[in-house]
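All protein chains of the complex are present and in place, except for one that has been dropped.
Should a chain be cited, it is by its letter among A, B and C, assigned in written order, with residues numbered from 1 in that chain.
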Amino acid sequence: MEVSNPDPDQSAISQFQRVRGQTLALTEGLTAEDMVVQSMADASPMKWHLAHTSWFYEHFILQRYADDYQLFNSDYQYLFNSYYDAVGPRHARPERGLLTRPPLSDILAYRQHIDQQMANVLNQQQPEVTELLTLGLHHEMQHQELMLTDILHLLSANPLAPALQHQAVAVSDEQVTAEKMLSHEGGLVQIGASEQGFSYDCEKPRHQFYLQPFKLANRPVTNSEWLQFINDGGYQNPLLWLSDGWHCCQQHQWQAPLYWRQQDGGWFSFSLNGLQTVNPDAPVCHISYYEADAYARWAGKRLPREQEWEVFAAKQPQNLQKANFLEHHIWQPTACTPQTGFDKLFGDVWEWTQSPYTGYPGFTAAQGELAEYNGKFMANQFVLRGGSCASPRQQLRSSYRNFFHPHQRWQFSGVRLAEDQ
Amino acid sequence: MEVSNPDPDQSAISQFQRVRGQTLALTEGLTAEDMVVQSMADASPMKWHLAHTSWFYEHFILQRYADDYQLFNSDYQYLFNSYYDAVGPRHARPERGLLTRPPLSDILAYRQHIDQQMANVLNQQQPEVTELLTLGLHHEMQHQELMLTDILHLLSANPLAPALQHQAVAVSDEQVTAEKMLSHEGGLVQIGASEQGFSYDCEKPRHQFYLQPFKLANRPVTNSEWLQFINDGGYQNPLLWLSDGWHCCQQHQWQAPLYWRQQDGGWFSFSLNGLQTVNPDAPVCHISYYEADAYARWAGKRLPREQEWEVFAAKQPQNLQKANFLEHHIWQPTACTPQTGFDKLFGDVWEWTQSPYTGYPGFTAAQGELAEYNGKFMANQFVLRGGSCASPRQQLRSSYRNFFHPHQRWQFSGVRLAEDQ
Amino acid sequence: MEVSNPDPDQSAISQFQRVRGQTLALTEGLTAEDMVVQSMADASPMKWHLAHTSWFYEHFILQRYADDYQLFNSDYQYLFNSYYDAVGPRHARPERGLLTRPPLSDILAYRQHIDQQMANVLNQQQPEVTELLTLGLHHEMQHQELMLTDILHLLSANPLAPALQHQAVAVSDEQVTAEKMLSHEGGLVQIGASEQGFSYDCEKPRHQFYLQPFKLANRPVTNSEWLQFINDGGYQNPLLWLSDGWHCCQQHQWQAPLYWRQQDGGWFSFSLNGLQTVNPDAPVCHISYYEADAYARWAGKRLPREQEWEVFAAKQPQNLQKANFLEHHIWQPTACTPQTGFDKLFGDVWEWTQSPYTGYPGFTAAQGELAEYNGKFMANQFVLRGGSCASPRQQLRSSYRNFFHPHQRWQFSGVRLAEDQ
Partner (left out) sequence: MEVSNPDPDQSAISQFQRVRGQTLALTEGLTAEDMVVQSMADASPMKWHLAHTSWFYEHFILQRYADDYQLFNSDYQYLFNSYYDAVGPRHARPERGLLTRPPLSDILAYRQHIDQQMANVLNQQQPEVTELLTLGLHHEMQHQELMLTDILHLLSANPLAPALQHQAVAVSDEQVTAEKMLSHEGGLVQIGASEQGFSYDCEKPRHQFYLQPFKLANRPVTNSEWLQFINDGGYQNPLLWLSDGWHCCQQHQWQAPLYWRQQDGGWFSFSLNGLQTVNPDAPVCHISYYEADAYARWAGKRLPREQEWEVFAAKQPQNLQKANFLEHHIWQPTACTPQTGFDKLFGDVWEWTQSPYTGYPGFTAAQGELAEYNGKFMANQFVLRGGSCASPRQQLRSSYRNFFHPHQRWQFSGVRLAEDQ
């Protein structure tokens, strides 16, 4: 049974306030300077995230459903539209970091304004609003994760290696779970989200899919396993790599996961908790699809299909409950611990699947301007499943499909192996 | 019933000689100058194709199975290896056009040498050789098509617009086939090549696949329909395009298919038969996946899945028999003609499917050096089906999977529409 | 007689304090966000300028001459070295904008620390210190101008077009000076700075130079004249341009000076005082060398040599006194006003000369780490003369040589014409 989220037991307003508050809480410890800079075209400034998530409610809800709504600032329509061509022209993505104005204080005032206006509208309890609100909250939760990945990327570029927080990560005494391959007999299965509860258009329709028998690993690949791949010359052997992947590896001179640094004879990893020695028992993180795929080949296995992942995950509600999500404030993967079934299907690291991100049979994009939400990205990206230590818990479910280009590494992305039976 | 090709009724030697001769025949009318130049990194010089297809037999057959085989020229191992990392280092792909030496005459002598040596080996009728020969011939047929696409690209870059041949293309009096959507009930179907007859590793294993009901168009999209898309602003409307596709369209300022030119108030198209007015009834050709996808959205339909295409094609053996293939020497698509069932499932234009090129369930790459043949390209490419006017007939079958990146346009690529039922 | 500056009548400490204070004053009205962002690789963040100019004293004076000097923060050696390879490794220039830490408050504390320490050292009145101090102050004055050019570039990239200040620019009732060409008889002249007073190594040695007779315009080219060039198709005619310049013009699609915008049927210009209608009587500003050169050819004249400019300027001390410099707080060029001799030789806009920036005969770079100050830039740049509305007054003298690459436009650069006699 899936968690339908946000929590249906909460009122719309309290859900709204909780999500909004969680967004702001992520900026704790950050200066206005930290929040304006854009460290690469794929990432956005924290301030932009704060504004864009507010714009989303303003544009899709307040302008339609609030009485006599006055725009907080008409320029924001242009500045904080992300990629909705149907909405109108917009500020170019790679130039979001040039917006030193409006200042952070204006954006915080904008948030307050939106919060108040939304409270008024939500009090009227219009069903269309509730539906759009749910979408807006899920949208904002997606941006919460992006805020953490984007600020991590920015801080990693600073020679001072500043930490966002100083969360002690307990190192377990227990041994790490041994890798075990768990079997599934295959056959016709149901894939995708049902019509009940919230889900994105790309998770639907729920449909039949025929699976061959397969096995899935009980846990993600760990850092210590990844070190064996490195030490075995994995980053130097073209036979392990996809053709596009090998070009990418050579062009960027990859030698290790994104935030790893070799110094003083050892491997360190930069995280939101600062620079640390690599934890051998934690899932490897910040790897590209190309690296995940090369590792799987090296290991004599393969990446899972998204449907293989989903059929197992749908049967593991407890896995979702106890996962290491954003709310735990650890913000980095933690060690795999001995257990009998699956470990970390949810949380810790997104798991690359070998499934390109495409529309399910019968897929139809949402109507109107929101048609652009998911459908227009259905090329050149691969599906990741399960959420990470930076994902808000209520965002996740077993049908949730995340997607990124195969060269991208700044997300909390890892890998779980599969094989044919 | 699939055509198992090359023709099993022919002896190995006569098959070999036929394919080799067909390759050389493609260079008729070309000068040594035409055959040395590389017009872009994706394309290769004709001379390189002539040498590489010979190298393939030398490396994979003669060096292993010919008695006391002496290399024709040891440098050729380096110069004419295409992309086999397991074989060893090789000349960089974008620099193939710098190889003015060895001259064409040496490469022709190389071909003769290989032909003679292969004749000797084939006379011994070793089963392993026969299997590798079949692969070699299919490999060479793939390069025959590439030779036509690559020389077309080179000639198109010449302001003189030189034609490779002057084949009169009959313009039919009959009206073009009206578009009709033909239904399939879906369900569990068998996909992929059987173990009998030749097929590539990526077409296997034959496996069950669950299809939802769908419809497939009886013929490809025509030039006249494409003109409506152009005239309706299709190339200017971002809402019709995938996000990556729109960037690509803007970056390259696409306004029409690759070889179309607007002059004197009309549309012309450059072809291997020279510059011609666009034939309204012929299938549109030389379009990217992004354009095909945008067109389908504009038309209110979608691209087919490769399995949808295959289940229909497997039932149309007559379609394969009468198709416009390389052997017809027309080398451009011809008009769709009225008929009751499917038109041009095979030949004329490759048809983009919405299926990313990935491994089938249970896919295992061929062993040894040939493992690189198909498997390492399984990212960022889409499957095309059916062959084109530049495909050798014996190369095709309903399970054949061609694949290219979604931005590429220099292949004979077109589009057939599908829709959900 | 040249102005030897900084003012020799002031004590070292009061000079130091005045310059330091002037730097900070330039940040008035700016937020910490404005001061951290880098808008292009050529520009630096304001915060970086504040830190680097302090580092200069720390590294070249305090570390050598202060008793028991403790570095404020040893990381700053790496972070705020600009380009001195001899000093050691440094943070990459295009990544200066990623330094959200140390925060602005730390940099302000750093400045205070340096100010106090310098006061101690300056009290000791060591001659070597005084010499280095003078260099340090001139260095800081150069950065004052760069701060204004860099913040202008950043603000110009903001769709909100924010002004740094709101200085009313008086529009004169008087007519603009008519262009007049003033003659010089040529012959052997003295060029370069004497050994008295401060000057950079690249201004020396003072040497003989043989000049052919020539004429120099009495004032810079104005915006109204530039509009004629635009309206006459100057930006579309390759015959007016240098070959490299035409490529640059086409690549960047130049149509007008850098900050000009055509809207509502008229021309506007973005400045530190916000968006304004183009003032027809003010010198044209923010043009590249290529544009200046094309304009001169269009006008049937040529750009001056730096020596031609210098011999006239050396005789115009009053021109230096009354020029529109940074201290006037106008920060944009003002209209040319009727007068009998030269107008605006100094101030308002830097004037491109046709002289490539090279070493004078007998040039020897300064010794030690400071050898890199000027000498290593002697390729691919052209000399500009006279200073601008963003130049501190004491920085300028008739022998002063500024230099930039011919494609660069973000400096306050304009043009004065010359011709052979």
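By definition in this document, a residue touches a chain if its C-beta (ideal position, glycine included) is under 8 Å from a C-beta of that chain, and two chains touch if they have at least 3 such contacts.
Being a predicted model, the structure only gives us computed values, none of them experimental.
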| item | value |
| --- | --- |
| Neighbouring displayed chains - absent chain, whole complex | B, C |
| Residue of C:Leu108, C:Leu242 or C:Ala366 touching the missing chain in the full complex | C:Leu242 |
| Sole contact to the chain not displayed, among C:Phe80, C:Tyr110 or C:Phe209 | C:Phe209 |
| Listed residues B:Val19, B:Leu62 or B:Leu104, member touching the removed chain | B:Leu104 |
| Subunit B, residues in touch with the chain not shown (by the definition above) | 31-37, 39, 47, 75, 78-79, 91, 95, 97-104, 154, 157-160, 162 |
| Absent-chain interface as seen on subunit C, which is shown | 83, 85-86, 188, 207-212, 238-239, 241-246, 289-290, 293, 302, 305, 354-356, 358-359, 361-362, 371-372, 376-380, 382, 406, 420 |
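FYI, only the chains that are shown with their structure count from here on.
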| item | value |
| --- | --- |
| Arrangement of touching chains [line / ring / star / complete / other] | line |
| Fitted rotation between subunit A and its twin subunit B in degrees, CA, nearest 5 | 180 |
| Chain whose average C-alpha position is farthest from subunit C's own | B |
| Computed distance of Cα centres, subunit C from subunit B, in Å | 59 |
| Centroid spacing, where centroids are CA-atom means, of subunit A and subunit B in whole angstrom | 38 |
| Between subunit A and subunit C, centroid-to-centroid distance (C-alpha), Å | 47 |
| Residues within subunit C bordering two or more other chains | none |
